[in-house]
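Left out: one protein chain. Kept in place: all the others.
The chains carry the letters A, B and C, assigned in the order they are written, with residues numbered from 1 in each.
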């Protein structure tokens, strides 16, 4: 096997030097009755050529990957500058372990520190961690943290958070003694509403997504005021990181914990992962944060460096009392996001966001002008919006794909059986006007034929 | 412009600090009448997205790049292990300059030294240089070197060397006072023959290619004996590096200078370049070698390192008396070849060569069995051979491409108008049996329809 | 002794924020190609960002490339050599797998694209599931968990769900069987995951041989509240739990299930299968055993593999084959639910499948053999020099302690730091917690004989220094651009982000 340095002959020599007659003796401590006597029934080895051909053949079946795409809903198509992947592929980054030995891991550590800072800047918060698995698990962790901070057991979750995020949170809290209560959703505006009496002193936190799953921008400030009035925390979820360049930051609106999916920052869609969860909060809750944190430290000569710090929150020290069970996180993806944010920079992040908003506004207008199509929600949106079709969205989108070679959006019936005609359209800076026009024309034609 | 660190504002500040009112003052030493007053008429800047789209669109027009290919003739399709390009893309290698400062260039220098050694091992020679532009210019340089070594002015060149190589040599010697004389070619065997009297004491060298342009393996040993008898040098040219794994090395056959194209060693076809010229000779001629040489050196503490050496042969010291005008060579491609030879290694180089020979033998057999097709030359071949078709090869191959999606070979009429029905077929380890069968069937069908 | 490493000039580099200069740009977008909408029509001002992203860096592309290239050179990494972190399986990360993961048909595929237009991706997942099932001997697989700990959480939640389904949820909310047994040698994620899943953790002692104490296990089981056991095998001291069948039997008899932490599967692939040992559910670390890169901390991938009995409880959606097409199955009423949006770290699934197919069945076993052999080589080489707390021959990793050296005031941390001067990444230190001054060494199969010998020589040399020149060891590393950092001070007054006014030099 070409990845194993020692040749069979060398291994035989080593075995002999250790006094073994055969390689089987290495496994003497495994009881004979559980030793495999036959080779695994996995396939025989493939050469590079054969392997690449096999994967290329499978990839070719993913026809959706070759079409203009208007689905967002938690994974967004943004342009990723070439430098990102080229830097990620430095073995210094991608083949390093968690930076447990700071003297020979400063590259990773400094990058984490930069990531944490950028996350703080974008979210408008004080501290951020080194990453969570993704946005959905970050939200679940935020719910658990809210319980730790407030010692209250009920969490009000907006019905307009990503349904898969909600589903994950339900799994996470199932045995944590936390009850998730659904907050109301106003169909007319497309925004979360806190029904009279929904908020009280038993509520640990209110969780809202903004822009929410239906693309509507929530009035975070108003929510924050209401939530804080009851001593609860406002947890804000962001699935589309590009929105940070255009929307008032959650921190500025009063959020206590901000979690986000960082995939928008130069990370390929890659059929759902690996992505990266962003987790930020206020200074006073720093010691309740889940996951790793990098901080500044100095050596004896006063040289600045970085270390993993506040480890007493973590499982390897605190075991069952840890703030989370997370260990391996999404380091390399956090690095990709860091390089993205750095390359786009202060101006680029705003320009991407502005282009997303502009193009989405254009698409919105054009679609709304189509006969039979309406926009059911009135709240302002960023780059994603719900369209109500005159027929079942599922079928419409299927025809759009096959007849017009466009993935036109996500049928809401996937998550909301009660909304068969609605579909969610996402437009980013990568969608050319010609693509948008093709979508609009496609909708017109598919509907009218 | 995003590749320029200093922003326009910063540059303005720098200008002011230097006492300049405007950037135009930087160019005050250029007479006003030759200063461009208008922007260049090259296009305006493209973003990454737009640029990639443009190049992808142009690449898509290269339909030949997507077909099974049976053309060799100086550029060969071999499998290149993935590690090669991944290592080449380390900025430490590809963005470094010529290693003029050895203390911070040992990576490049050691790799060159390894390249030189590998070239010696494969060619069977004593010393090799750090690379030439390609095989063709290496051959021209060998001709010039033979003149320097022997002080004789006539060089006998086989008519079976690559026609483009010959053309290059003609250009190089046009003003060097060297006369190129064509050696005979035996149509029946496909080998070079030294006609009675062709060799005498005025001949500096005999240049033969093996396998020659028609794929035939020359009898180098016999040639060497004849050449040496007259005190001339035998220059052996190799265009297909894979052959080193199977054929008796030129050095073992008595060659005095061996030049080769190294493209076979993991270098993409890339429409003809960049490739890498290999240049090796005997110890006693080391100081007549053109181009750079790396050698061992030690520091004060006795630590081994590598430096560019014997620089007094080169243009930057010797100016018009240098052994060559070459300065920039093909460093990175030599590195690619080094990584290829190292990864394939002693066993892999032989296995590749054996597979080439086997597959070519299969294809030869199958084609020879086709009605109307013959093999005009009788000498043994490695992985390339001439086929004589029952009709004009050019048209046959064109139909093969359009109707059977196979680039079936190279019509010899491109270089030899007198051979309209002959074409050159090359088979490598990358050609699957199914591709060979498709070629054979295609020839049958195209001919019979 | 050939010196493995030598100091060489390396670039310093400030934080990106410190490099930033107003007006620099590293990007260019195509011009906006639609009619512009007035800002206020896009979004009312009060919802718009109003800080102009102050503080976010402004850099040219060259700045970015130089910044990250420079800081990268401060990292040790697998491509530089042996990375013998015990429990971490730092094996070669193949470039081929990186290429596979970047094939546009995979990288550009949206997770919510229509299933019929994503068949290749589902095929990848399905095929990987099949192979992992064969490798573990456990037929039910979910690729959804994002890392080992996530897989643990998933697995123990499945145990919870299984028990609840079997026993019913008694006494109101509190289920009857609520105790998860975990050896004292276990990784911290085990108790943390058990806790997150609502279990209360009881610790099992290890024997002086470094194995699970069967007597203690029986005693704990007798209480009747045991939901299960989380066991690492080979365990975290690198020894195979040779009583594994017995252990599983005890737990099963007591009405519980056995969770195996599969972090150490690199000792077993192709040699023995957890399913054949009596294990009910396991997670694999694709980022260990199956070589997906650690990436400086992640991403990982922690598939859960289980018996047919537990299969209904796996997370949704499941990837299933329906004739000659693949589909997601959401209709699993007994499922623990979803543990992550979408389907797991698909990019890692691609790499792991490429690993399995490149090795082939024989290569998988060969890797296991080579990994164990390498660990034995080190165990043998250091046997006379360092204290080996347990006698059994190690599997893929070997545990030593600093017992002999600490008499001279040289501790595990010092030995680790000194290894840096010798050109090595240190081993895992102070884990597992059950032995004092633990040094857990896992060479993996990706190291050749010469470098193993260099490691042994370096460790012996350090032992000699500990005796003869302890200060050399105590002051290590001396060859790095930065010395030991004051972690205690860092934790006392944590500075977790850059701020314009941040104090960046020592007081």
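Simple rule for what comes next: contacts are C-beta pairs under 8 Å (C-beta built on N, C-alpha and C of every residue); 3 or more make two chains touch, one makes a residue touch a chain.
Predicted model, so just to flag it, every value in this text is computed and none were measured.
Novice: So which shown chains sit in contact with the chain we cannot see?
Specialist: When the entire complex is considered, the left-out chain reaches A, B, C.
Novice: Which of B:192, B:249 or B:421 sits in contact with the chain that's absent?
Specialist: Considering the complete complex, B:249 is the one touching the chain left out.
Novice: From the list B:198, B:226 or B:286, which touches the chain that is not on show?
Specialist: B:286
Novice: Across the whole complex, list the residues on chain A that are touched by the chain not included here.
Specialist: Where chain A meets the chain not shown: residues 2-10, 45, 47-50, 82-83, 86, 91, 104.
Novice: Name, in rising order, the residues on chain C that touch the hidden chain in the full complex.
Specialist: With respect to the unshown chain, the touching residues of chain C are 2-12, 19, 21, 24, 60-63, 65-66, 69-70, 73-74, 79-81, 92, 94-95, 420-421, 423, 446, 448-450, 477, 479-481.
Definition applied: only the chains that are shown with their structure count from here on.
Novice: Measuring centre to centre, with centres taken as mean CA positions, what chain is farthest from chain C?
Specialist: Computed centres place B farthest from chain C.
Novice: Taking each chain's centre as the mean of its CA atoms, how far is chain A from chain B in angstrom?
Specialist: Their C-alpha centroids are separated by 48 Å.
Novice: Name the residues of chain B that each touch 2 or more other chains.
Specialist: Counting only residues that touch two or more other chains, chain B contributes 48-49, 82, 86.
Novice: Among the residues of chain C, which are close enough to touch at least two other chains?
Specialist: As it turns out, chain C has residues touching two or more other chains at 24-27, 29-30, 58-59, 61, 65, 69, 94, 96, 98-99.
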